[in-house]
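For this depiction, one protein chain was excluded, whereas all remaining protein chains were kept in their positions.
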Amino acid sequence: MTERTSLETVDPAESGPAAEAGPTSVSSRLARLGGANRRQILGLVGVLAILVVVGSLTTENFLEPSNLVLLLSQASIIGVLSVGMTFVIISGGIDLSVGAIIALASVWATTGATQQFGLLGMLFTAVTVACVCGLINGVLIAYGGLVSLIVTIAGLATYRGMATLISGGSPQIVEVDGFGAIATTDVLGVPLLVVIFAATVVLGWLLLNRTTFGRHVFAVGGNAEAARLAGIDVRRVRATVFVLSGLCCAIAAIMLTARTATGASTHGDLYELDAIAAVILGGTLLSGGRGTLIGSILGVVVFTTVNNIFVLNNLSTPIQQIAKGVIIVIAVLLQRRANKEAAG
Amino acid sequence: MTERTSLETVDPAESGPAAEAGPTSVSSRLARLGGANRRQILGLVGVLAILVVVGSLTTENFLEPSNLVLLLSQASIIGVLSVGMTFVIISGGIDLSVGAIIALASVWATTGATQQFGLLGMLFTAVTVACVCGLINGVLIAYGGLVSLIVTIAGLATYRGMATLISGGSPQIVEVDGFGAIATTDVLGVPLLVVIFAATVVLGWLLLNRTTFGRHVFAVGGNAEAARLAGIDVRRVRATVFVLSGLCCAIAAIMLTARTATGASTHGDLYELDAIAAVILGGTLLSGGRGTLIGSILGVVVFTTVNNIFVLNNLSTPIQQIAKGVIIVIAVLLQRRANKEAAG
Amino acid sequence: TGSGNDSGGGSSQLVGRQEGDNSQPGKNVTIGLSIPSDDHGWMGAIGENAVAQADSFDDVTLEATEGTNDVNRQISQVKTLINKKVDVLAILPFNGESLTSVATQAMRAGIPVVNIDRVFASKLAYRTWVGGDNYGMGTGAANFIADRLDEQGKQDPTIVEITGIDNLQLTRDRSSGFSEALEARGYAVSMSQSAEFTPQSGRSVMGNVLQARDHIDAVWNHDDNQGVGVLAAIEQAGRSDEMFMVGGAGSKEMMQHIKAGDGPVAATVLYPPTMSATAINMARLLAQGRDLADLVERAVPSNVTLHSETVTKDNVDQHLPTSF
C-alpha cells in the first residue's frame, strides 16, 4: 500500500485526546501495537546509525572507545532523568521540575553540615530531598487534583530558589573523597556512571513492563476513568510516578555532583527540556497511555551523539544550534517515514 | 455540596485523553461548561483580588496609576504571546519556540541593513520573519505529521541559533526614532503597548469565539477525528494556529524591541514557559479542546502582579522564586476550591 | 600587560633580553578553548578575541568547542579536548568550582590550563589565571558615584544597584566592592536587584525599580549588556535628568553614550573581554615552552589580574577601540 490515505495524515501522536478519541483513525497504521513500538525504535536506531556514519566520516576520534565512553557518560545523567520522565509522561503527566530538584538535591547534599556525615550521609540526603520534592509534586497533582504542568512549574521556581538560598549562590565543593570516586571509578573498563545509568534503565524497564504497577501506569495514562472503574487506585499511581521521577533526580544529582565535584544551584538547568524532548522523540505520547523506555533512552543517545559530533567537528555555537534543530526535524521525519513504510 | 465524591477526585484536567474521554465522569462537576469556564475565571479574579490587597498593604506605590500602567505594560508582551499560545494549545498542540522566534524577529528587524528601511521596513521584517517561522512549524506539524513538542523544540534551537549568528551575540541598538516611540507613546493616557495588547486580545477573542475558524480550532483540539469526519481541513487548522502564534511573536518582538531599544538574541528567553504557564493557569486544557482567552490573560496578569509586588518589596531573587512557586500552587488550589464550591 | 602580541617594554633591557622574541613563530601547537554560550555581548567578544588572536599566529591551531551553560556538557567538551590531546587548554568555565575537577585532570595529564575570568576552586586546576578585577569594578563604580554625589552635595541620596546573575562569585565580588567602597565614603546602597546579563531582564527589573523609588540619584549597573535595557527603562520613564548611571564591562554602546553625554550614562568600569586574547598568548607560550620576555622572572606568571579602569568622558576615546 503505497498510497497514503487521508486518514494517516491525521497524526495520532499530535494532539492528545483529539486524535486519540478516534480509535479507528490511526489503526490502519498501527496494525499491531507491539509492532508500532518496534518500528518507532527501529526508526531511531536508523537515525543513530546515520549519525554514527556521519560522525566517523567527519572526525577521526568519533569511533575511538574513549570517545564512545565519554559519550555514554555524558548521556547518563539526562538518561537517568528520562527514565523517570517516561513513567510520568506515560501516566499522562509532565514534570518540569526535574532540573530544579537536581539543583536542590546537589546543594543540600554538599552543605558543610551534610558533608560531615560522609559519603553515606550525602547520598541519603540527596535521595531524601529529591524524593520529598517528587512526593510534594505528586501529592498536589494526585490528591490536590492540580494540573501537573502548573504544579511542576511552581516546583521549578521553588526548588531552585531554595537551592540558591541554601548555597548562598556559590557552588559548594565536594570535600568527601569517596564521593568524587563515583565519577572516576571504572567497573570492568566501564565508568561507574554508565553502569548506574544502565542499572536504572534495566530496573525501570522491569518496573514498567513486568509489574502490575507498570501496567497501571499505562492504564491511568490511557484512560484514567477506565482505570478507576477497574479498581485501580489512580491517585496513588499518579503520586508514585512523581516520586519515581524524584528518585531519578536524586540519582542524576549524585552523578552530576560527583562529575562536577560541586553542588550548585545552577545544576540541571533546563534538563527538563532535554529529558522531555528525548522521551517524546522516543515515541512516547505526550498525552499519555503509550510509550517505551527503550525509545526514551535512544532519544537521549541520539541527542548526545549529535552534540558529540558537533564538538568533535569544532563547529561554532550558533551553527551548532541551527544544525541541531534541523537534525531533530530530519530525524523525526526519517523515523516517521520508516514507520509508514513498515506499515504499508 | 461540600462533600467530595470520588468521581470528582479524578481530575479531568490532569491526564489528557484519559479523563477527557469520559463525558460522564466529569459531568457531575461541570454542570455546564460555560459555567465551569466562568468559575475558572472567577477563581482567577479572586486570586488577583487577594494579590491586590497584599500589594497595597505591603507597599505604598502598588495602587498608584503609574504602577498599574507599568504592570500592564509588563504584562503586555507575554500577554500577546499567550493569545497565540491559547489558540495553539486549544488546538491540541504546544509551541516552545515562541521565545526564540521573538529573538530572531527582533534581531532581524534591527540589523543595520533593515534599519535603513526605517520604521516600516523594520515592522515588515519582524512580521515576515516571525510568520515564516510559525509557518515552518505549522507545516512540519500539520503536513509532516510531526509532534508539535519536538518540532518547536527544534525550532527553538534553530531560530535562536540564527539570531545569535546574525547579531554576533551583541545587542543591536535601535537607531530609528519612530520605533522607540512605540514604547513611549501614550494613547489617551494609556501606553501604546497596552493598547496593542488590548487590541490583540480583542481580535483574538473574536477570532476564537465568533468565527467558524475559532470553532474549528476547538473541534480539532477536542476531537480531531470528529472534526475530520465533519469535513474540516484539520491540517490547515493546525498549520494556521502556528502561523497565528508566529504573528503574535512578531507583535511581541516589536514591543520588546521598542521597550528595550534593542534587538538581541537573548530576547524572549524562556517566555514560552511563562506563556504556557499563564494559559494553563487560565484553565485551558493542555490536551486541547477546551479553554478561554480571558483566562489566559488573567493568568498573565496574575504572574506579572506577583513579580511586581516582589520587586516593590525589594525581595531577593531566590526568595522571589520560592514565593512565586508557593503562590502559584495556592492560586490553583484556591481556584479549584472556588470551582468546586460553585459547582456544589 | 596588554592584549597585543608585541611585548615591548623597557624593563626587559634590564636582563638584556631581545625584544619581540615571542612574536616569532615557534613550534606548532594546538590550543583547546572552552567557554560558555556566546549569547552575551561580552562573552561573544571573548570568543571573537580568542579566535582573532589565535588566527594571528601561524603556529597556533585553535580547537574551539560549543559554548554551553551546562557544566556537565562543558566537562564533556574539555574531556573531548583532552582526548584529542591538545597541547594547552584555555577555559572560561560556566562556573569555576564545577569545572575544577576536569581541569585538574587535564593538568595531571600534562596539559597546562589557562583559566580565564571565572576562577577554579583549586590552584591545582590551572597553570595560570587571567581575569578582571571584579571587586575593583565595584570600588571603581562606588568611587565615581561618591565623587559625583559629593560634588552635588546630596544628602541621603538613593543609590540603586542592578547586579548581574545572582549566583556567580563575580557578582558577589562586584557587589561587595561596591557597598564597601560606598560605605567608606559615607554612602549606602538603597536598593539592589539582580538581572540576568540580558537587555530584556535589565529593562524589566529597572522598570520595577523606577516604580518602587520616586527619586533615584545614581545607578550602578553591573553589566553593559543588560545596561541597554536599564537605560531604556530610565529614558522611557522620562527620568533621564533625575539620575546618573555607571555601567560595567565597557561596551561600545555605553562608551558612545559617555562620549556623547546624551543621557544618564556617565561612566563605565572596565572588565575587558580582550583578556581572552591575553590568555591565548599565555597558552601559546606555555605550550611552546617559552616565557615572558619582558618580565624579570621570565616564566609565565600564575596570575594576571587586569586593572579595572573607570571610563569617563575624559578618557573614553582611549578605550573606545577595545570596547565590544
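The chains carry the letters A, B and C, assigned in the order they are written, with residues numbered from 1 in each.
Convention: a contact is a pair of C-beta atoms (placed from the backbone, for glycine too) under 8 Å apart; a residue touches a chain by one contact, two chains touch by 3 or more.
Please note the rule applied: contacts and distances are computed from a predicted model.
Missing chain, UniProt name from the options "Dihydroxyacetone kinase subunit DhaK", "Monosaccharide ABC transporter ATP-binding protein, CUT2 family", "Alkylation response protein AidB-like acyl-CoA dehydrogenase" or "Na(+)/H(+) antiporter subunit D": "Monosaccharide ABC transporter ATP-binding protein, CUT2 family". Taking every chain of the complex into account, the absent chain touches A, B.
Residue in contact with the omitted chain (choice from A:Leu120, A:Ala181, A:Ala199 or A:Ala230): A:Ala230. Of the listed residues A:Ile89, A:Leu165, A:Ile196 or A:Ala219, the one in contact with the hidden chain in the full complex is A:Ala219.
Counting over the whole complex, chain B has residues 3, 5-7, 17, 20-28, 30-34, 206, 210-213, 215-216, 218-219, 221-223, 225-232, 289-290 touching the chain that is not drawn.
Not every partner is drawn; the one left out touches chain A at residues 1, 3, 5-7, 20-24, 27-34, 210-213, 215-216, 218-219, 222-223, 225-233, 285, 289-290, 343.
Please note the rule applied: only the chains that are shown with their structure count from here on.
Farthest from chain A, judged by the mean position of CA atoms in each chain, is C. Summed over C-beta pairs in contact, the chain pair with the top total is A-B. Distance between chain centres (mean CA atoms), chain B to chain C: 37 Å. Inter-chain centre distance (chain A to chain B, centres taken as mean C-alpha positions): 26 Å. Taken residue by residue, chain A touches two or more other chains at 164, 169, 265, 317, 320, whereas all remaining positions touch fewer. Multi-chain contact residues, meaning those touching two or more other chains, occur in chain C at positions 38, 47, 166.
Chain contact summary for the complex, chain A toward chain C: residues 61, 64, 66-67, 70, 73-74, 77, 164, 167, 169-173, 180, 183, 256, 259-262, 264-267, 269-271, 307-308, 310-312, 314-317, 320. Residue ranges of chain C in contact with chain B, taken from their complex: 38-41, 43-45, 47-48, 166, 191-194, 197-200, 202-205, 207-209, 211-212, 214, 225, 228-229, 231-232, 235-236, 251, 253, 324. Considering their complex, residues 6, 8-11, 13-22, 24-25, 91-94, 96, 140-141, 143-151, 153-162, 164-165, 169, 220-228, 234-235, 238, 265, 273, 276-277, 280-281, 286-289, 317-326, 328-329, 332-333, 336 of chain A touch chain B.
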